[in-house]
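Every protein chain except one is present and positioned as in the full complex.
Chain naming follows the written order as A, B and C, and within any one chain the residues start at number 1.
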Amino acid sequence: MSDLNTQAVERYRNNFLKEVEENVEEGHWVKMCMQCGVCSGSCPFGPHWEHPPQEIFMMIRAGKRDEVLASDSMWMCTSCYNCIVRCPRKLPITHIMHGLANYAHRLGIAPKGQPTREFAKLFWDNMMKKGRVNEMKLTIGHYFRNGIGAGIKEAMAMKDVGLGMLKAKRLNPMELAGGHGLKDLKGFHAMVAKAKEIEDRKKGFVK
Amino acid sequence: MADVVATNETILVVGGGISGMTAALEAAECGKQVVLVEKSPTLGGRTALLYRYFPKLCHPVCGLEINLRRIRGNRNVRVITMAEVTAIEGRRGDYTATVKIAPRYVNENCTACGACAEAVSAEFPNPFNYHLNATRAAYLPHAMAYPQRYVLDPSLIGTPDAEKARAACKYDAIDLEMAEETLQLKAGAVIWATGWQPYDAARIQPYGYGRFPNVITSVEFERLADPHGPTGGKLLRPSDGKEARNVAFIQCAGSRDENHLRHCSRICCMASLKQTHYVREAHGDEGRSTIYYIDIRAIDRFEDFYQKVQKDPTVKFIKSKVARIAEDAQTGHPILHGVDTEGYHRYANEHDLVVLAIGMAPSVPAGDVPAEVIGDSSGFLEAAAGDGAIFGAGCATSALDVNRSVQNATAAALRAIQVVNKVARAEGTA
Amino acid sequence: MAKKEYAFYPGCSSQLKASASNYLVSVNSMCEKLDIKMTEIPDWNCCGASVGYGEGGELPRLAISARNFALAEQHLPGQDVVATCAACWLASRETIERLDASAELMKETNEALAAAGLTYRGQVQARHMVEVLIDDLGYEELAKPVSNPLEGLKIAGYVGCQTNRPFGIAGESFENPMYLDKLVETLGAESLPKYEQKVTCCGGALAFSEPDKSQKQIRDIVESAYDHGADLIVTPCPLCQANVEVYQSEINKKQGTKFAMPVTYYSQLMTVAYGGTHKEAGLDGHIIAPGKLEEIAAKGGKK
Partner (left out) sequence: MSEMKTAAYICKGCGLGERLDAAQLSKVAQKEGKANLVREHDFLCSAAGVQMIRDDIEKEAVTHVAIAACSRRAKAEAFWFPTVAMARANLREGVIWSQPDTDEAREGTQEMADDYVRMACAEVKRMKLPAGNTETGHNKRLLVVGGGVSGMTAAIEASNTGYQVVLVEKSGSLGGWGARLWKRIPFQEPLKDPVETGVTDMIDRIGADPNIKVYLNATLAKTTGAPGRFAAEIAVESGSVAMEEVGAIVQASGFGTYDIAELPELGGGKSPDVVDQAGLEKLAVEAAARGQPIRRPSDGGEIRTVAFVQCAGQRDDTGRHLPYCSGFCCSTSIKQAMYFKDVNPAVDTVVIYTDLRVPGSGEDFYRSGQEKGVTFTKGKVTGVEPGSKGCTVKFHDLILNDKDAAIQADLVVLATGQVPNSGVNVDIPEEEAAKMEVKPVSILNLDYRQGRDLPQLRHGFTDSHFICFPYETRRTGIYAAGPVRRPMDMAQAVEDATGATLKAIQAVENAELGRAAHPRSGDLSFPSFRRDGCTQCKRCTVECPFGAIDEDEQRYPLFNESRCRRCGTCMGACPVRVISFENYSVDTVGSQIKAVDMPDEFSEKPRILLLACENDAYPALDMAGMNRIQYSAFVRVIPVRCLGSVNTIWITDALNSGYDGVMLMGCKHGDEYQCHFVKGSELANYRMSKIDDTLKQLALETERVATYEVAITDIERVPQLINNYAAKINEIGLSPLKGFA
């Protein structure tokens, strides 16, 4: 467990709900759930959730910190917003799931190798490079996330898709060499760094 | 109508459902003068359209009969139907109400012989069956309608059928020239008992009311179960007229939902529990009822009823707010998707018919009451502004069951009496 | 002067040679026909999209959206920010909502923006192109330039998630939005209003990381379009377009289906109906060629 973890655990041992309220994006909504389950039933990836959102909310109240944060359930969110529009208590469930995933990720408790977790990191890093997403690099990066061998295999399996995109001029191999980028990349980086610094300070992620 | 005399010692009751009738009668039976104004052509309100009451499973028209007999026998109550109160001006002990009376096209000569209905062929959607069927445009709203007098629907006026109706009446009861009237009434106190309306089910989009014919509301289900309703009491589903044996009841359809009604409508749990009995009544052990719920709110001795229904093997309870309904294109069966939250079980359940336990919204939201009143965030009437003497009664004030509505209306009657008694003492008439 | 002017936020996928480059092409053609002037926000950045949360957290995500607004306020004052991409629009709307609701977040965001020498004053409206078409112009206006009606085409309107929830188009329903159907009819084609997968999620950003799960969604979306006799699917979302189009071959390979359902943008339909050419409509950017639409384009594109 990292320092970050120990610290959080020390502070919030007694009350995971409070920890979530303070550190998770939109976490203060968790207490408002009335356990109707409409979110759990609305998710397109529902069957793949070990713990659906409403259950996660109950687990948070029950203090099941490790089970929640180590779960890969939140990473199943496709951001379809079905749960949000149907929730009778207007909980921003999508965002809470994102928030929990992010929190677990930052704490390092999130499941290792969870594909969406990996992809999310890849995406952000890719975007941060130039301020805009480089789809070619993102794609290649994704397929090769598990090393060259696995990457070639996966990429080969998807080669028809890729070739189709290339043919339709919607995936550009030239992007590997550069691609679109911001003029004021420096300002952009400074801004994101500043935002991260404020957030980390606020949420106790200060190293 | 012109003979309605009212003074500052008169109590004006707006709404002729069970709450309004109760308030009017209780006050009248204390010796007070009451004018009872009802928008539709008959007294009785929504309870008259229910098949049975919970938890006794008795028939609402039974109590209606008693109340109508009380009204027929009490000259202190004067009833004006097809009338709406459009303005209330003045203050405690001294109000003037403007009452707009829509033409009925049938005068008091009517003997309810039914000759006009036989003469016409035009039909219109029957409001007393929630438009589930059509009725002749010259009609008696229902067998218990009071006043027992026919009505011509405005759609008939100006058509040859209207002339036929007039010609068929031997008693000069049909007056096609009848026009809207406006009346000014004095009153010392006003009881506002305009009741409730079912929440617009089509707005609960995931359930597909309006898109899927076999998704209906609980008030419509009452009409299906009623032997005097549009299906003769058979639980025939709308898509194909087949008998519905496997029925789903979805609780909190609109209620407890900040996207719709933020309040709990109180009656719906009991209504659904009651309606499982309709399924049993129709199909015995072959029937299937499934109640999808968040919390079953069966308060006080209603709990007995809940426990009884829980013991019925044909009734299943699933703690879940249904996420969405799809329709099987071939069979027309609604398929309910969701998660049973007790232990996390995912389901995709097929039913013959879905009944939405629809929430209660005030018929006239407090903001639309033509007087200075205070409403709550759901539009229910809390009180008159200042020291006004406009008292809410029944479901105009809150989502209430019949028993509570009557209780509430009786209390409202006393508050109104307090005002007119004070007027009487001041005027030296008491 | 153009009839309407907007600050344009095209988003990463609509860049040259990116996955929705043909979307951009058709949007430009469409706007020209409708006399809408779109001025790109100078030096706009990525919105963070649906998976940005994983690494990005909250404030950095808000900040990057706010940077676009700050630039729009500065360079295109008074103009609504219009996005063509669902994710861009949604991230923008969410940022506005969150910052409007919390003075604290607004303050912190501006603290971050200051590091890039920018300020956001909170005066931006974020709109989706579809909102511009429907709310600002209206179906009647959209019908006027139709010179090459899409007669004989049966089109399934696939709305997807993010242009629909949680904000959606004003007056539309989350479960059964009708605007694509109305638009399709405005263009002279036949709509399939009972197409029941119109708001099903395509798997969105998880198409990469959870291909099997996403492809199950896509299969439903395509299959139902076939069931309803659709010639093609139309969508307002670049992610939906890409996912639903490109993975059909994968599904065919894995599951033995023979899907070849074209998926187009509304802007492509409009460009064709307005007499635009194959190229103007970006019809060359498809993996599954929308044959029937191409035929119509060929007919009317002669000018």
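Rule of thumb we're sticking to: contacts are C-beta pairs under 8 Å (C-beta built on N, C-alpha and C of every residue); 3 or more make two chains touch, one makes a residue touch a chain.
Small disclaimer: the values here were computed from a predicted structure and weren't measured.
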item	value
Partners of the unshown chain among those that are drawn	A, B
Residues belonging to chain A that touch the chain removed from view	14-15, 17, 31-32, 34-35, 54-55, 58-59, 61-62, 64, 89
Residues from chain B at the interface with the omitted partner, ascending	18, 25-26, 29-31, 47, 53, 56-67, 69-70, 72-75, 109, 111-114, 143-144, 147-148, 170-171, 226-228, 256, 262-266, 295-304, 307, 319, 341-344, 376-378, 380, 382-383, 398-400, 402-404, 406-408, 410-411, 413-415, 417-418, 421-422, 425, 430
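Simple rule for what comes next: only the chains that are shown with their structure count from here on.
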item	value
Overall pattern in which the protein chains touch one another (line/ring/star/complete/other)	complete
Taking each chain's C-alpha mean as its centre, the one farthest from chain C	B
Chain nearest the global centroid, as defined over all protein CA atoms shown	C
Pair of chains joined by more contacts [C-beta pairs], B-C or A-B	A-B
Chain centre separation (chain A, chain C; CA means) in Å	23
Centroid distance [mean C-alpha coordinates] between chain B and chain A, Å	50
Residue list for chain A, restricted to those that touch at least two other chains	82, 85
Multi-chain contact sites of chain C, meaning residues that touch two or more partners	174
Contacting residues of chain A [partner chain B, same complex]	34-42, 46-47, 51-52, 54-55, 82, 85-86, 88-90
Interfacial residue positions of chain C with respect to chain B in the complex	173-176, 196
Residue ranges of chain B touching chain A (in the complex, touch as defined)	206, 252, 256-260, 294, 319-324, 337-341, 344, 346
